[in-house]
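Of the protein chains in this complex, all but one are displayed in their positions.
When the chains are written out, they are named A and B in that same order, and each has its own residue count from 1.
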Amino acid sequence: MTQFEQAKSRLSTLKNDPGNEVKLKIYALFKQATQGPCNTPKPGMLDFVNKVKWDAWKSLGSISQDKARQQYCDLVGSLVAAEGGSSAQVAAQPAGSEATYETLLVTTEDNITTIKLNRPTKKNAITTEMYNDIVAALEQAAKDDSVLTVFTGAGDFYCSGNDLSNFTKIPEGGVELMAKQAGDLLRNYVNAYIDFPKPLVAVVNGPAVGIAVTALGLFDLVYATEKATFHTPFSQLGQSPEACSSYTFPKIMGVAKASEMLLFNKKLTATQACELGLVTEVFPESSFQMEVWSRLKAYAKLPPNSLALSKQLIRSTEKDRLHAVNDAEVERLVERWTSDECFNAIMSFFQAKSKL
Amino acid sequence: MTQFEQAKSRLSTLKNDPGNEVKLKIYALFKQATQGPCNTPKPGMLDFVNKVKWDAWKSLGSISQDKARQQYCDLVGSLVAAEGGSSAQVAAQPAGSEATYETLLVTTEDNITTIKLNRPTKKNAITTEMYNDIVAALEQAAKDDSVLTVFTGAGDFYCSGNDLSNFTKIPEGGVELMAKQAGDLLRNYVNAYIDFPKPLVAVVNGPAVGIAVTALGLFDLVYATEKATFHTPFSQLGQSPEACSSYTFPKIMGVAKASEMLLFNKKLTATQACELGLVTEVFPESSFQMEVWSRLKAYAKLPPNSLALSKQLIRSTEKDRLHAVNDAEVERLVERWTSDECFNAIMSFFQAKSKL
Partner (left out) sequence: MTQFEQAKSRLSTLKNDPGNEVKLKIYALFKQATQGPCNTPKPGMLDFVNKVKWDAWKSLGSISQDKARQQYCDLVGSLVAAEGGSSAQVAAQPAGSEATYETLLVTTEDNITTIKLNRPTKKNAITTEMYNDIVAALEQAAKDDSVLTVFTGAGDFYCSGNDLSNFTKIPEGGVELMAKQAGDLLRNYVNAYIDFPKPLVAVVNGPAVGIAVTALGLFDLVYATEKATFHTPFSQLGQSPEACSSYTFPKIMGVAKASEMLLFNKKLTATQACELGLVTEVFPESSFQMEVWSRLKAYAKLPPNSLALSKQLIRSTEKDRLHAVNDAEVERLVERWTSDECFNAIMSFFQAKSKL
């Protein structure tokens, strides 16, 4: 096996997603190494993933296949080496864990089931697999003996929202099929929150973006560190609100405040989010975990049926409406995802990011 | 008539309810005095009133019937004497009063009908009779010539909520029948607020607990002294929210704030309740009554039909929903009241209280 063949097979052993920029670089070097400079015709505008890949390959210009092969090996080697030194993710798997997911830590202790996003190097961005895993974890938490269910993030971020790379895996059916599948996934994900039968608590340990913010309207308690921020840049990406936020946010804070977030991309501090009623209480970063968990442990000793039934009572008056809103939001987003406007906005986003 | 017979008959002349602890003591001494030490079998867990009575009797151990008789006479004598010295309640009946209720002062002056809870020694806790009396007073206020209707409390408390001793009067049909009757009473009570046709003002002169807090969501104005607090310890007692608060509280303050009150027993200060929109305005204790009443007297001079019709307009958009929420809450509570979880929580409450 040549060094190049070895690099190719070592690539598949990577535990962490290296991110879009790196993956595009690897793709381009592989094409250049095996086929030489890019001479294929430029893909059409709507075929945006192939366009991005074509751009990456084209950007290598006329470097030789040998040189490309060497750069490919070096890049893969550095990624594998970097992971060898980091066993943080494995060590983080605690003894009491009951279910294992790739990038989710689910534990039950002191009557509390905790679902922790565990993809800190990617700011806990939610991949397609994670959406499904969170739904499974919520279904499990609904049935176990715990009294409270807590949602939080590993590392410095709470969650950076939808992983935009989800949009780059275009299936054979094209963008329309991808949009439909993403819509089904989203509808299912949000329904898991709407139907969750026990008190649901968000422990917002850092910045929250997109669907990690909008879903907060479906939580019963939201505790945030002072370092947390809340940002929903939908229109900037040519998209529209989800997770029932088009209904819950105006209900919580009034349309005049909700529009600044949902239409005009305003990023809130934790204190601002608390004043608007999106957050229950803000804590100093130094005592955040200690104060929040001691409080939650006390809450978890209260009569469980009384808590669950009271929570269900509060949500029952609007459950039908929440499902209808979820459907309407998903329908709108599926339309957005296949629109030129959205395509151009996401392209601009990736281009701006790759310039950094 | 012996001293014991006299004590027995004087007992029925007491104007004020001496409270559960004292009544249990009287019961136990009477049993011990007439039947000797408790030898009957321990009642079943669900028969919780008889269990409490049995415990009280059993706790007297083997003291003699003579000694029990003497203690019985002393206790009743002290209660009767205490009342002889206190004519506060009678004196509080003002000249302008139009209707007389046992523990309610209803007056009309300056176009304002005031319903004042008048059971200050019991922190204005609401007995079964008071629920019915308040409904009658509201029906009367709806029909009289007044422009505003004000609800307030005598003494230092606004209202400590439902008198838990209501739960100790188990009818022959058992706990199920008691729960059903209590549910009917509650539904009727809350409906009287939902359907009230004129502006309804709460003058919260001190701490408010339970249904005295939850019903505030059905008031049009809520003025509070800085000394007032707002506490709804439902889950602590194995119960669930009532008076439409499962709908009105999330609407007023958002679910993230409402859950802390309705699920997790958080007690709010007047300032906190004002920031969340449950209270219209907070006043310093020293000027509370003066400022509030001068304002209300000015309001009561406004065109009455305009006020009543505007209030009805505001409520009309949600009246059907409020009735549906009331029904759902009552149904849930009736189920709660017959549950072991609720039984145990209330027992713990009484036991903790009797230890003080």
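Criterion: contacts are C-beta pairs under 8 Å (C-beta built on N, C-alpha and C of every residue); 3 or more make two chains touch, one makes a residue touch a chain.
Source: prediction; values computed, not measured.
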Of A:W54, A:F151, A:F234 or A:F283, the residue in touch with the unshown chain: A:F234
Per the touch definition above, residue among A:K8, A:K257 or A:R315 touching the missing chain: A:K257
Touching residue (missing chain; options B:V222, B:L268 or B:L333): B:V222
Residue, one of A:I26, A:A202, A:A243 or A:C342, that touches the chain absent here: A:C342
Interface residues of subunit B (partner: the chain not displayed): 199, 216-217, 219-222, 248, 251-253, 277-281, 299, 302-307, 309-311, 313-314, 316-317
Where the unshown chain meets subunit A, residue by residue: 234-241, 246-247, 250-251, 253-260, 262-265, 276, 321, 324-325, 328-329, 332, 335-336, 339, 341-342, 344-345
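The criterion applied here is as follows: only the chains that are shown with their structure count from here on.
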Whole-Å separation of chain centres (CA-atom averages), subunit A against subunit B: 49
